[in-house]
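Contents: one structure, followed by commentary.
Excluded from the complex is one protein chain; the other protein chains are retained at their positions.
So, subunit A:
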Amino acid sequence: MDGCGAPEQGVPLPAGVNLDEQTVLAGKVLAGGTPVGGAFVRLLDSSGEFTAEVVSSAEGDFRFFAAPGGWTVRALHRQGNGQAEVTAAGPGLHTVEVAVA
């Protein structure tokens, strides 16, 4: 999956976040193509180690402040689980979608 999508509407970044310096991973959790809120979204590092967890918004959005490198985003929900890989070559906004089933 391409980890460098164009910025789009999602969870607004907090004021003061500098995308020249911060590596932001953001995206949506989907079930059958429909955004899923209330999913537990876990960020795992390149060795599979847990790094952070957030809950997806009502529109299915999630966001992490990470560091350059390869990451796995894994989502848990009553409707099922799923995961996706994303590579952040450097600072900026990197988008990824996670389908649960």
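The criterion applied here is as follows: a residue touches a chain if its C-beta (ideal position, glycine included) is under 8 Å from a C-beta of that chain, and two chains touch if they have at least 3 such contacts; residues count from 1.
Assume contacts and distances are computed from a predicted model.
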Quiz prompt | Which of "Putative tricarboxylic transport membrane protein", "Sulfurtransferase", "Cytochrome c4" or "3-oxoacid CoA-transferase subunit B" matches, in UniProt, the chain that is not displayed | solution = "Sulfurtransferase"
Quiz item: Considering the entire assembly, which residues of subunit A contact the chain that has been omitted?
Solution: 14, 16-17, 22, 38, 40, 42-43, 45, 47, 49-55, 63-67, 76-78
